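The other protein chains are all here in position, but one chain of the complex has been omitted.
Labels run A and B following the written order; every chain starts at residue 1.
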Amino acid sequence: MSKKVDSAEKLTDEERILLVQSQKRHSDYQLTALSVIGVLGFLILWQIAVMLGWLPSRYVPMPSRVIQLFFAKWTDPNPDGATLGVNIIGSLQVALTGFGLAIVIGVPLGLLMGWFHAFDKFMRPIFEILRPIPPVSWIPITILWMGVGLKAKAFIVFFSAFVPCVINAYTGIKQTSPVLINFSKTCGASNFTIFYKIGIPSAMTMTFAGVRVALGNAWATLVAAEMLAASNGLGYMIQQGRQFARPDIIILGIVVIGAIGVLFTSLLAKIEDKVLGWKK
Amino acid sequence: MRKTKIEVVQSEYERKEQLRRRIYAVLPIISVALLLLLWFLASSAKDSNFPSPKDIVDRFILFLHKPIKDMSLLGHIWASLKRVFIALGVAWFLGISFGVFIGWNKKANALLGPMFTAFRSVPPLAWVPLMTMWFGTGEFPKVLIVFIGALMPVVVNTQAGIANVQKLYLDVGTIFNAKSRQMLFEIAIPSSLDAIFAGIRTSTSAGWMVVLAAEMLGGKSGVGFLITRGMDSGDYSLCLLSMICIGLVGALLAVITQVLERIICPWTAKKSS
Partner (left out) sequence: MDSKKIKLKLKNISLSYIVKDKVFDAAVGVSMEVRDSEFLVILGPGRCGKSVLLNMIAGLEKPVEGHIRLDNEEIRGSDERIGMVFQKLALMPWKTVMENVEFGLKMKGLKKRDRREIAQKYIDLVGLQGFEKSYPNQLSGGMKQRVGIARAYTNNPEILLMDEPFGQLDAQTRYAMQDEVLRVWEAEKRTIIFVTNNIEEALYLADRIVLLTNCPARVKEIYDINLPRPRNTIDQEFLRLRKLISENTDLAL
């Protein structure tokens, strides 16, 4: 039988598992290496370009300079009037306040709107009118109403984060499986119980997606608000960088803003995994 | 006697339903009315700078007579739209190409992906000071910033769409001995069109928002400029008027992109018989 001939080359089960695993690891390493090369390559090219004068150093600081500045700025309040730490905290304060409020108000609102028709019919038109107006354009009205300060900034940030929370919570709960709802009804559950025990959990995936978008919006709007009307914060720092013709400050600000954004995203992803782990 | 009793029960239920439906129909009207009332109260309160609906209409008429910076309201709207359209056009072209490239080729994704994610995490507006430092306050930096804001969602969505093509369709390609290039253009890209359009929709609304903010930060034309102009000169009616226009145009853009999708992807619109 040919089986005898093949068995000489045939691997045992364990050997086969090890082979496949090592192949997978090899290709993972390859990809990771490529990623590292990509990032390092970019930085090195940038550095060389400025050093060799391909890019004007007056306008483009070297990455090494930016890194230097990062460390220096923790203690040096020049020229914008605050150290890096103060700016970061200032921005985070406003962003997280607005964001937090948006979740606390927006998600329940969306869930309620999605479930109770009367509420939906009432809130919908207001919402649809306010939705297409970008948060940034609310700034002057907000300033008129609340003056320049923390409240105004927080409100604008709140508004930009509020919209995706509501929309996603609404869409999420609307797509609760009718089978589950009907089943609960046959068990004698009241409308509110079904809402609480079935509707809300079903809506969580979409809601989380909305929360992610909301965080991104909040952070982006915060930067805009700070650039337009503020006296501290990362957005303000960047503006000042321009005022004082310090591109290194600008780039430092950009990098910090981006880094915090990435931090937020990965934090959210971890929380989502914990809360929605059962979905996987 | 019994028959009459049943009839009464039925019509009572029907009456309840009718009442409920009537309430539903009226509710939106009530809420809008309340909103307008709120607006009216806010504007007619003592010492209030808040513009009333009448103020808005007046301002609109005034605008028709007196252009700002030599441009009518429509002119400013068009100035903003022009920037958006140019930026979107380039963003879609480059974004979809790049997205397809890194979606299809795992190695390219590993090499270029991380840097792209890094750039993507920076809110588009944060680039404004840098761009104005490098390129001044003319048209180019504004369009460039809108381009950056619009590029990100297109690339992200396209990449996701291409990378997640259903294996089933790729299997069909394999059975029919399709070459790699054919797989990409005949199978992967068409199957990802809905994801690509999601990116296009997001990029349109993002682009509209970014152009306004960019104009608010420095410029001589456009709807965003009108807002800052109003803000600086205490002309709050102008602000509110501009906001209304912005909302309307934004909604219009969303509708247009939806229509575009229906035209290009007819198979998504048609219902099965």
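By our rule, a contact is a pair of C-beta atoms (placed from the backbone, for glycine too) under 8 Å apart; a residue touches a chain by one contact, two chains touch by 3 or more.
Note that the structure is predicted; figures quoted are calculated from it, not measured.
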item: Candidates B:Thr174, B:Ser233 or B:Gln258 - the one touching the absent chain; value: B:Thr174
item: Residue of A:Val20, A:Ala118 or A:Ala245 in touch with the missing chain, whole complex considered; value: A:Val20
item: On chain A, residues whose C-beta touches the chain left out of the figure; value: 2-3, 6, 10, 13, 16-17, 20
item: Residue numbers in chain B that touch the chain omitted from display; value: 168-169, 171-179, 182, 186-187, 190-191, 193, 265-267, 270-273
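In this text, only the chains that are shown with their structure count from here on.
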item: Sites on chain B touched by chain A in the complex; value: 23-25, 27-28, 30-32, 35, 49-50, 106-107, 110-115, 117-119, 121-130, 132-134, 208-209, 212-213, 216-217, 224, 227-228, 230-231, 236, 239-240, 242-244, 246-248, 250-251, 254
item: Interface residues, chain A side, partner chain B - complex; value: 30-32, 34-35, 37-39, 42, 59, 117-118, 121-126, 129, 132-141, 143-145, 216, 219-221, 223-224, 227-228, 235, 238-239, 241-242, 245, 247, 250-251, 253-254, 257-259, 261-262, 265
